[in-house]
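Selected chains from the complex are presented in situ; the others are not included.
Residue numbering begins at 1 within each chain, and the chains themselves are lettered A and B in the order written.
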Amino acid sequence: MLIRLAYDIQFDIPTPTAMVTLLSVHPSRMADLLEPDVLHTQPQLPLTSYVDTYGNLCTRFVAPTGHLRLSSTTLIKDSGAPDIVNPRAREIPVGQLPNEMLRYLLNSRYCEVDRFTTIAVELFGHIAPGWGRVQAICDWVHSKVAFNYKHARPTKSAMDVFTERVGVCRDFQHLAITFCRALNVPARYATGYLGDIGVPVVLPMDFSAWFEVYLDDQWWTFDARNNRPRIGRILMATGRDASDVALTTAFGVANLTNFFVVSEVEEDLAT
Amino acid sequence: MLIRLAYDIQFDIPTPTAMVTLLSVHPSRMADLLEPDVLHTQPQLPLTSYVDTYGNLCTRFVAPTGHLRLSSTTLIKDSGAPDIVNPRAREIPVGQLPNEMLRYLLNSRYCEVDRFTTIAVELFGHIAPGWGRVQAICDWVHSKVAFNYKHARPTKSAMDVFTERVGVCRDFQHLAITFCRALNVPARYATGYLGDIGVPVVLPMDFSAWFEVYLDDQWWTFDARNNRPRIGRILMATGRDASDVALTTAFGVANLTNFFVVSEVEEDLAT
């Protein structure tokens, strides 16, 4: 399956402002790209790229005063298979986890693990560890939290989601991640393209958030918002929570004026 | 100057529990060690060491049920000079910061930068950037927050410190760090030994927290708790906040039963 990916994001910049973007397909998917995935800026700016400690490809620049447009279009191969479901995947005792997984057990800005230790055990402590318990967490969050775009806010943490029970996709994942960590299961936030492939199309398109859990010896995809296997997730970045992997971070004021994302199956013109 | 460092920390462990410790002198000070700084455990346990993404030396093990004792003693050379004060050190615009400094501008569990953006500008926005502004932040925190051991708690964040105005050394640093980041100045939490050298001795000794700020092209030591240049800081770990650099983290229950720290000038027996 070929998936067309594109974005066109525009800002008004009142004074020159440093920005960092994570608007690239994740290094782990680079080999699937059929066209280069290159960030274009208008005006054209000197860009610097680097890989952060989470393994994400970051691009930074200083946006001058005025109008700024960030865009890219690319084509990527995808298996077309839905997210893998593996009920036999086991929890790894903390003592046996690889060193680099330990930080995914700790607190982060939107995942206050320290405030959920008891609550997580009360809700999920009786469930057998492993895939099934993570799925139970997703089921719980999916059924208890309502999706509503109007209830997004940048400071919303897992505890806010737990009490308010409403939010957007990032909020669902933050709460599920926090439950996992409170049960000593490494979990990290993931963001990327997720077109409505094989499901009803909802417009306008947007980037999406999901999360990953480390079971057996690898990371697995979970999604407490959609809570069903989906086709065509194209990962862009992972990190401890949304603060680490904001797709655009402005160290100053950048007023969003346009936001357009594409992620859809490209018809095979050859046939 | 030679400084004797030692600790003896004991726990009761009700069930086998994975632990991570950062109880080593920081790699940047290794060359100053005159005796090896080796973590001894009783009972003797298989230990694994690794360096985390912040550059700290971590040691992990699984504590068995029963009594656990962690101890070390070492001797280190120190310049004996107080913390450097350099009022001419300048803030680096975000656009010119090294890539690896950018994460020290972001939110973390105890440093809710997103909630302080406006407050930091109101309090410190009128002060010229650079060393003087960081010092103004330390002065403010030092004068506005009262030290009181009884008001420590593990979930206390910078916002809690800002409203409650009382805390322990970590709380002072969290608030100061958050103000710095909210002003786009990279700041990180630091922890280590800080004996009462050249100042009145307060017993019992403890580890201490301070923080570091990136100005010009390097990290500088600041300490909103003591707010005066001190002698004999021996760094153990740095990170985004206390959650990243807890000296001991138990992924389960570990009840502290003894806590003893030494950090004092060793008399030169040769003279």
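Everything below uses one rule, namely that contacts are C-beta pairs under 8 Å (C-beta built on N, C-alpha and C of every residue); 3 or more make two chains touch, one makes a residue touch a chain.
Remember, predicted model here, so these are calculated numbers, not experimental data.
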With 2 copies placed, total copies in this complex: 4
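Note that only the chains that are shown with their structure count from here on.
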Whole-Å separation of chain centres (CA-atom averages), chain A against chain B: 31
In the complex, chain A residues that touch chain B: 16, 18, 20, 48, 50, 52-53, 58, 60-62, 93-95, 99-100, 102-103, 105-112, 114-115, 154-155, 184, 243-244, 249, 251-252
